[in-house]
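Complex shown without one protein chain; remaining protein chains in place.
A and B label the chains in the order they appear, each numbered from 1.
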Amino acid sequence: MLFTSIIYFLFLAGSVLVYYLIPAKYRNLFLIVISIWFYLYVKVSYIFIILFVILINYWLGILIGRTDSKQRKKAFFYLSLLANSSVLIFFKYWNFLILNLFELFGWLHLDNSASAPFLDIALPLGLSYYIFQTIGYITDIKRGSIQAETNFYRFTLFTIYFPKLLVGPIERANHFLPQLKRKISFDKENIIEGARRIAWGLFKKLVVADRIAIYHSKVISTSDHQSGGTILLACVLYTFQVYADFSGYTDIALGTARMFGFHLMENFKRPLLAKNVSEFWRRWHISLSSWVNDYIFNPIALKYRYWGEWGLFYALFVSFVVIGIWHGAAWTYVFFGISQAIALIYETATRRARKKISKRINSHIYNSVSILLTFLFVTFSLIIFQSKTIGEAFELIHKMFINRGHFYLYPSIGLFMITGCLIMMIYDLQEEFKIWSFSLFSNKSWLVQQVAYALLLIYILIAGVFDGGQFIYFAF
Amino acid sequence: MMNTFIMEQDTLLKELNNIFIKVFEDDSIKLNENTTIADIEAWDSLNHIQMITAVEKHYKIRFNLNELLNFRNVGDLCRSIQAK
Partner (left out) sequence: MSWINKIKQKHLPSLLFKTLVFLFILFLLDFVIGTFLANLYSKQKPGDIYRITYSMDSMKQDILIFGSSTANHHYIPEIFKKRMNLSCYNTGKDNQIILYNYAILKGVLQRYSPKIAILDFNRDEFEMEHGSYDRLSALIPYYKSHPEIRKIIELRSPYEKFKRFSHIYPYNSLIFTMIMGAIESHKERKEIKEQNGYIPLTDTCYADLIADSSYGTTNFDSVKINVFESFIKDCQKSNVKLYIVISPLLIHCLHEDPSINKATEIAKKYNISVYNFTNSPLFVNKFLFAGNGTHLNDSGARYFTNLIIDSIMKDEGLINHKEILVNKQNISKK
């Protein structure tokens, strides 16, 4: 069920209504029921996988918590890790591993004539998100940071809660579980703020992301005949597209959860205004990057802290390769991860030097240039991200520099894209730098606020793409 | 006994403050029991490692991995140091 479909809003309206009408003690159970229904709506068979993951981890989590023996804790932990990783690897990376294994056989001149056991499996909904969340949960129990959840229904809801199934965020036990213990009562703030969040999400997705997607896919599919300037524009716009797409969908997810009285983790913090790549990763897909930070980077960096900077570099490399392949089973994603690692290693190594430079130059200029350079880096990284092969990515960059021809941009679509991006970025700039004291959407008068949000919806009607765009982060 | 303990805590915080200022290159740092990584702009997951090694060097101690992963704020850090 797409977040931008009419049926989703009917589902949401109906669910919220029933949710607040039924007695508070049944609300969590109700959420479990509709989450399962939501899951089944997409595909019936997927429910068995998530239930399997829930059962195993619920049980092992309690076992780890109960036992005092360090040995046993480790054993249960590794058992859970094995189960979770196997599910993830099987559904997501099997074909990729088989393909590369057979290619390796070929290189080593081993017999690879047998037909490769490829499987035709689709990725279960939200797999990458909930597996990571569960691994985090089990690790937290093992470290002693949290207590295992003994209420089976609560743990089920923690894993399967539908707003975070499609695009995350990857929640944490200490952030989300306590909320499930609270008694939710009707608070109009939740409904209003939730609805507003959803409105922004719809704007970003329908007006900005889906509109750019039309132009971008046209340019890229005919890139041989497009001028370098056109290709560059398409790639720059693609950065805005991915941001609008992912953060817009996340807004709808968070807004939905808010309507039910829950605060899910923020996943974006105006990432296009980051001044360097490290900062970018603290503002982009925050639930993933902080997960990797807590469960991969920190342990490795602390373990190898006596290697000095090399320990950091190693930890960064592993962390970003993980972030890369989390996105998918392809070498482009690995390369994407490595490119981020290189950028971060560079930044770590040159930290002092860059700080010196920043002290010498006017801070506005330094910051503006930093934001621009970071944006360019992100744009080029996304070229790798969007291409099917690494070769394709480099070809595209090559075409960007050598292709000659007319600049391809019809005024109408250009105006739609630019207006959309402007509205989105002005909002972000205002949130970040507080340039104006006057505010439309947070105005003191609630009437002004109402008109502002009405105009937002009106603009979505005027400029949104209603023929169904493709959401990029689904296939994770 | 209580008084020496509290004094130790104060000096400990002062010493840590100096280490933090040195490692993070920020003179404005003022630590308290509840300070976390989110409270100080200059403190991030990268120089966190440097800070840990600097603390270990200063007090001639070694933290184990489990302790390190469970530090939530400066207070936790203090208690861990005192325990050594």
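Note that a residue touches a chain if its C-beta (ideal position, glycine included) is under 8 Å from a C-beta of that chain, and two chains touch if they have at least 3 such contacts.
All values derive from a computational prediction rather than experimental measurement.
Q: Indicate each shown chain that the hidden chain touches within the full complex.
A: Computed over the complete complex, the missing chain touches A.
Q: Touching the absent chain in the whole complex: find that residue among A:L2, A:I36, A:I192 or A:I423.
A: Candidates A:L2, A:I36, A:I192 or A:I423; residue touching the omitted chain: A:I192.
Q: Provide the residue numbers of chain A that touch the chain removed from this figure.
A: Considering the whole complex, chain A reaches the absent chain at 6, 188, 191-192, 411-412, 415-416, 445-447, 450-451, 453-455, 457-458, 461-468.
Rule of thumb we're sticking to: only the chains that are shown with their structure count from here on.
Q: With chain centres taken as the means of their Cα atoms, state the distance from chain A to chain B in Å.
A: Chain A and chain B have C-alpha centres separated by 33 Å.
Q: Mind listing the chain A positions that touch chain B in their complex?
A: 143-145, 278, 282, 293, 297-299, 301-303, 305-306, 311-312, 348, 355
Q: Could you list, by residue number, the parts of chain B that touch chain A in their complex?
A: Those residues of chain B that touch chain A are 25, 44-46, 48-49, 52-53, 65-66, 68-70.
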